[in-house]
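With one protein chain withheld, the remaining protein chains of the complex are depicted in position.
What follows is subunit A.
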Amino acid sequence: MTIGSDLEVVDMDVVLDLRGLDALIRVLAQDGRVVVGPVLRDDAITLAELGSADDLPGGWGVETGPGHYRVRRREDEAVFGHSAGPQSWKRFLHPPRRALLSSDGTGFHAAPESPVSYAFFGVRPCDLAAITKLRQVVGGPAPFVVAAQCTEPGEVCFCSSMGCGPGAGSGYDIALTERVDGDGHRFLATSGTEEGAAVLTRVPSRPAARHDVELADRDVAAAAGRMGRSMPEVDLRDLLAANRDSAHWEAVAERCLTCGNCTMVCPTCFCVSVEDRTDLDGNAERAQRWASCFEIDFSYLHGGAVRTSGASRYRQWMTHKLGTWHDQFGTSGCVGCGRCIAWCPAGIDITEEAAALARTGGGRP
């Protein structure tokens, strides 16, 4: 972005109105991509294939809290004015069930792959970071990503303290920043890749002025100050490593139902179990399905499960997410999207549990 007067045109960046946004969806689809984005369904903002900008949840926001999620009408018609919903892009990059291979008893055949060319539309910065972390583990083709910078953090959000938002980090093809004010409903669009820039040339837009960029920067900066939550300002990896024997895990276990909701809604939790299905002709199919470290069978070894107590299972999840993910993949497994807080039926808050561990100083009881 260049520096100049308020009216000076800024390199690369353009401004789209709703018509331009609609054109962007259509152009991405015309190129053979399956465009997936937020839609309102069953009183939640979920992810589904978009046909046009009309499918977006215009005018809908959300209200979140520990164990709480409600959609609400907004005062404006913003389409990205909602924080993370119950689904994440994980369900497309790492589907809940995926066939692996078939066997007739003498030979094995890899399951046919039908690669879908996805365009993810309206990816929030926390989820943009999650896509990078998840693909680091499970691989797969890179989707085309249209990020939507966050100007509307929710009550359970803490991406800022995880370094994953509210501005979009790397990994997007196009980043949008939405604004609705007296000057209308519009989206500042910045390209992150040549492919993104090429797509933007095909949709109606006007050049962005310095004023547009400043407003977007200001809105995103303001969002950083409106995060509902934050992680304690300590090295979380060290904190978890020092707290393996903390008595606090028992205190969490008194509330935790070990239901596994947190692992299902987490945009980076990648664990799977493999299942065999046989038919009456003697053929077998092997498939993976999402698994949770809260399942008692997850750690099953001959003779029984390693982690039988709820305390050990919660410790495994939180320690992996914030600590040992670093050992395994060189980064944190958490992006601060807050889904695990909103969708925990007991309202367990990972930021509060981390703060509780930090307060006890990492020592043994």
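As a working rule, contacts are C-beta pairs under 8 Å (C-beta built on N, C-alpha and C of every residue); 3 or more make two chains touch, one makes a residue touch a chain; residues count from 1.
The definition used in the following text is that contacts and distances are computed from a predicted model.
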- [ ] Match the chain absent from this complex view to the correct UniProt protein name in "ABC transmembrane type-1 domain-containing protein", "NAD(P)H-flavin reductase", "Acyl carrier protein" or "Sugar ABC transporter permease".
- [x] "NAD(P)H-flavin reductase"
- [ ] For the chain that's not shown, point to the residue among A:193, A:230 or A:288 touching it.
- [x] A:288
- [ ] Tell me which residue among A:273, A:331 or A:360 touches the hidden chain in the full complex.
- [x] A:273
Open item on the list: For a quick check of understanding: of A:193, A:230, A:309 or A:360, which residue touches the chain that isn't displayed?
Closed with: A:309
Task: Residue ranges of subunit A at the interface with the undisplayed chain - done: 100-101, 103, 105-111, 113, 137-138, 244-245, 270-274, 276, 278, 282, 284, 286, 288, 291, 293, 298-303, 306-309, 311-312, 316, 319-320, 323-324, 327-328
